[in-house]
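Rather than the whole complex, this shows some of its chains in their spots.
Per-chain residue numbering starts at 1, and chain names A and B are given in the order in which the chains are listed.
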Amino acid sequence: MALPQEFLDTRNKVRNWGRWGDDDVLGTLNLLTDEAVAAAAAEIQTGRRFSLALDLKLDGVQLGAVPGRVNPLRTMVAINSGMSPDADSFKTSDDVVFMGLQAATHWDGLGHVSYSDTLYNGIPAHTITEWGATRVGIENVKTLTGRGVLLDVAKQHGVDTLPLDHVITAEDLDAAAAMGNIEMRSGDIALLRTGLMAQYHAGQKEVYNGWTGSPGPGLSAVEWFHENNIAAAATDTFIFEIFPSELDDAMLAVHMLDVVDMGLTQGQNWDMEALSADCAADGRYSFFLEASPQPFVGGCGSPVNPVAIK
Amino acid sequence: MALPQEFLDTRNKVRNWGRWGDDDVLGTLNLLTDEAVAAAAAEIQTGRRFSLALDLKLDGVQLGAVPGRVNPLRTMVAINSGMSPDADSFKTSDDVVFMGLQAATHWDGLGHVSYSDTLYNGIPAHTITEWGATRVGIENVKTLTGRGVLLDVAKQHGVDTLPLDHVITAEDLDAAAAMGNIEMRSGDIALLRTGLMAQYHAGQKEVYNGWTGSPGPGLSAVEWFHENNIAAAATDTFIFEIFPSELDDAMLAVHMLDVVDMGLTQGQNWDMEALSADCAADGRYSFFLEASPQPFVGGCGSPVNPVAIK
């Protein structure tokens, strides 16, 4: 079954293979230059900080749709345990966790998606082995920090939550940027808000998981990411992209174009609710963002605690 | 067995119980105010970034000394797996991990240490249960960011690595700050470098683990942390503090005073080697530091990827 022509047309516009060298494994994160980071420091003005991470807990986001991607199960291995029975001596408590690397607020690494037997930059898909992503493991991303911009599409549309079938388009993103008074810069990290996270907080996990459809970026948004030289993009949804896809014959087309063709690191399950309220209050939709992944060798993704600082 | 008088004398000086209210569960992290963070932004000048995290891998730091605290075992649960057999369709790879929360570069949360049946702020030790730290879980620390200062004690002593029995004293810390031309501020995050990490990189894991002794801060350093209103402190060692302890009858005395009495969040296994070289090169030993933990509900610690930005 051939890929649809509309998919191929978009791909021709956004593919970044070779752009940062044949050996590149970072993709658009190359846009996070020293200069971009230094300029982003000016966003820190009041020192207010916002964690965009969901709590890591067993009763978390995952409902079982992705086999093996389990919510964090943290268990104790020591509870006030001492080398001496003397009550006044040192006692320690320690814990371990079992979790999917993409269980909660996370980044999709470039090893997470392949198609036509190929990863980003033409790297063969078979380099993903039982050892993990042997070429494009997330440990290659040492740091991920720069200017973040909140593209509050829900607010721009005047709704709490976008309809479940709302395709976020390039026009939506331009309008959200305009509402936020943002001039996009190369290396910006784009945070797209649909408002769907409120469903999760309300206990509507099936809705949040997208079982009845999920709003998210469509094909024109992919082109917009490329034209605006976005370094990374995140949403406040489980699936990231519009679901079902715009194209019948290319399920998860945005994942394919973003990760494989553009080399874009994608974030999911980012909680932008408090940040959205703050941006609405002070009218500033840009901020310093620190969202470095954990350096799992061979990892196809990583949990992240993204921190926005204004 | 009574606690030694010298321990009690130090405790009287550094105990912060009640300082931020009877219900406080953050301790010295309260010093990371909006103002401190806003001021720290001035440290970002060139945009150079340094990850201080060790790679997360099975062949990591842990050698088995702490029961259950296992190195990260990451395993694949999907390898280029698709919902359709069509080669041109979306394929995904996913992974899970089992690891000690304190296995590699990490923070000790305030639930990690107790003595005399008590945690920080007088909270009963029995609030650590099979559910974890029910009162002082690390999820309470939403963000951990501010000004970092490298106190390069090894360099100040003119050695690559401090001797294994070197007690880092208040005088050492003053001298290292002076060498770095640093005026300490309330809310600074102190990074103490012994140089021991080079042993880990050289494959000398037993030495690095401190089986033959480990350099680290002693009792006078604890007082120094308190007098200088340090928000958090980290070392480039496995044990954190001088080992064996200065006091025969109070093993891991610094842990007890830091975590239980002062409410200090402690970092271990931080790799400061590249940062040290850079600070020596440009003469700047202060920087913006982002080191927020992962929000494990009830967690007694958390892996962290600390990022220094200059």
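Just so it is clear, a residue touches a chain if its C-beta (ideal position, glycine included) is under 8 Å from a C-beta of that chain, and two chains touch if they have at least 3 such contacts.
Only a predicted model underlies this, so the values are computations on that prediction, with no experimental measurement involved.
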Seminar exercise, completed: Quick tally, homo complex: 2 in view, grand total of copies 4
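Simple rule for what comes next: only the chains that are shown with their structure count from here on.
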For this session: Could you put a whole-Å number on the gap between the CA centroids of subunit A and subunit B?
Result: 27
Seminar exercise, completed: In their shared complex, subunit B is touched by residues of subunit A numbered 1-3, 33-41, 44-51, 53-57, 66-70, 72, 74-80, 83-84, 86-102, 111-117, 125-126, 128-130, 132-133, 139, 142-143, 145, 250-253, 255-256, 288, 290, 292-301, 303, 305, 307, 309
